[in-house]
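Removed: one protein chain of the complex. Kept in place: all other protein chains.
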Amino acid sequence: MDKIRSINILKIILINVFLIFFQLIPTKNSFAKKNFIIIQSTTSTRDTGFYEYILPKYNHIDDTEIRVVAVGTGQAIKNAMKCDADILLVHDKKTEELFVKEGFGLYRKDLMYNDYVLIGPKGDQLKFKEIKNIQEALKKIYDDKIKFISRGDDSGTNKKEIILWKNLGLKVNSQKNSWYWETGSGMGSSLNIAVNKNAIILVDRASWISFNNKRNHTIFVEGDNDLYNYYGIIPINPTKCPKSKIGQSEKFINWLLSDKGQELINSFKNNGQQLFFGNATN
Amino acid sequence: MIELTEIFKNSFNLIFTLNLDLIEIILLSLKVSCFSLFFSCIFGLPFGAFLAVSKFYGRGFLILFFNSMMGLPPVFIGLVLYIILSASGPLGSLELLYTPVAMIIAQFCLITPIIVSLTRQVLEQITEEYDELLKSLHANTKEKILTILWDSRYSLITCILTGLGRSLSEVGAIIIVGGNIAHATRVMTTAIALETSKGNLEIAVALGFVLICISFLVNLLVSLLKDFAQRFSYD
Partner (left out) sequence: MIKNIFKPFNNNLNSLLPIRFNNVSLKLGNNYFFNQLSFKINTNGMTAFIGPNGAGKSSCIKLLAGLIQPNSGEVIFSTNKKIINMIGYVPQKIILLRRSVERNLLHALTISGYPTNEKKRRIKEILEFAKLTYLAKQSARNLSVGQQQLVSIMRALIIRPSFLFLDEPCANLDLKSIRIIEVLLKLASKSGVKIIIVTHDLFQAKRLSDEILFFYNGKITEQSETKDFFKRPESKQAKDFQNGLLLNG
């Protein structure tokens, strides 16, 4: 009788310990209403580790928790239109300006830039020795039907790639052109596929530097004027989205755009290389 | 093949250095899974018993419904919940999107059909056995449910562990409603997805191993407790 009673008591204690323990976990994960703002951003930006670097630095100034949802550019913008965001931070200037024009965003400010690079397997590098710029590279890929990976997900990178094809007057789609593959995935996943399939892919330099599965791939084309990649930051318009926390959002945006913020952006390095270049105009 | 062993070596290194981030992710996984399992059991166990015990007009349909819901694609549930919880959706004012609570809700929707169907299945035999007795005692439905639930408690543990396994391995729904946000809604499974997509295969594999170990440990713990309790019980 006593043994059984003591076992039952033990069970009750265990359960209670469990429940209490779980509630004492770091406050970010507890279920009380948290004070946070949401940034809709892109996977490529997140995968560079940019947010892991910069957000803790903001914690010294303000205790608003900043949650970054990283999806494709297209999805980020759509999410923001549905008011599931306080800030939009993507790298597709045309769409961003339309976003502001239609009233979803309050305004767009330049934040930073980097550039795109074309990468491919070392084995094919000889073919591209004579190539001087991105246009020639793409033309060669098209003519020689070299395997090419596209994001195919409406992201900033994807849109850049499509504009480059368009400017050459070349029509590509995965149905007609068997060498052109659309992954519909984020930058990292697409890079994995390119690396594994010995294909060529357009990627922003920051993502490429941070990518740890490079295998035999290397940079074929870089530095071209057409390959610049501009990041803009947009606070969500409280008129369209009454629940958006405009005060906290603008505080963060202004900090990023300030000298201090820009300095921090420029100081972010991976593998010894600078990934982003602040270009805010004050 | 050489690469593979490198990966495994790195994995074990990562585990044994007890990365703080890793601990945070593991604890959140356990929390979300256990809470959702808890609520699923609170509803699912009695309801499964109810389906086993009562004969009523819509019973066949309900059984069919829950059986089919077991095969519900998680991404679909994630998507539906996302639309509902979005700021522009009907329950947007609750501000649950991108929080662990949304993940718990998603997992609740996915695990409950499993608990209900398995419970009903497990209890069918004992229900038939006790039927005449309970009828002769003129037990009402609630009393019948309590009787068969209590007498089958050890068999039900398997149902619950199945639910737990399912909830620990969930990724599709929770990545949509949770957003896989660092330090907020990132759990083991979503972290594996993330690290894989970043090309950090060692970390991804390490996390996978940890997940398997935890699942194994929990199952071990529960079966030990069960054996221990059974030895002192009257069955």
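The first chain written gets the first letter, and so on, giving A and B; residue counts start at 1 in each chain.
Note that in this section contacts are C-beta pairs under 8 Å (C-beta built on N, C-alpha and C of every residue); 3 or more make two chains touch, one makes a residue touch a chain.
Keep in mind it's a predicted model, so treat the numbers as computed, not measured.
Engineer: Could you tell me which shown chains are touched by the chain that is not displayed?
Structural biologist: B
Engineer: Looking at B:I15, B:M70, B:L91 or B:A139, which makes contact with the chain not pictured?
Structural biologist: Checking the options B:I15, B:M70, B:L91 or B:A139, the one contacting the hidden chain is B:A139.
Engineer: Of B:F50, B:F66 or B:Y130, which one is in contact with the hidden chain?
Structural biologist: Counting the whole complex, the residue in contact with the absent chain is B:Y130.
Engineer: Considering the entire assembly, which residues of chain B contact the chain that has been omitted?
Structural biologist: 129-130, 132-133, 135-139, 143, 147, 151, 234-235
Basically, only the chains that are shown with their structure count from here on.
Engineer: Averaging only over C-alpha atoms, locate the centres of chain A and chain B and give their separation in whole Å.
Structural biologist: Each chain reduced to its C-alpha mean, chain A and chain B end up 31 Å apart.
Engineer: Within their complex, state which residues of chain B touch chain A.
Structural biologist: So the residues of chain B touching chain A come out as 24, 27-28, 30-31, 34-35, 86-89, 92-93, 95, 97-101, 179-185, 196-201, 228-229, 232.
Engineer: Show me the residue ranges of chain A that touch chain B in the complex, using the header's touch definition.
Structural biologist: For this pair, the touching residues of chain A are 3-4, 7, 18, 22, 25-26, 28-29, 31, 33-34, 36, 38, 43, 47, 51-52, 65, 67-70, 79, 82-84, 185-186, 188-189, 191-192, 195, 210-214, 241, 243.
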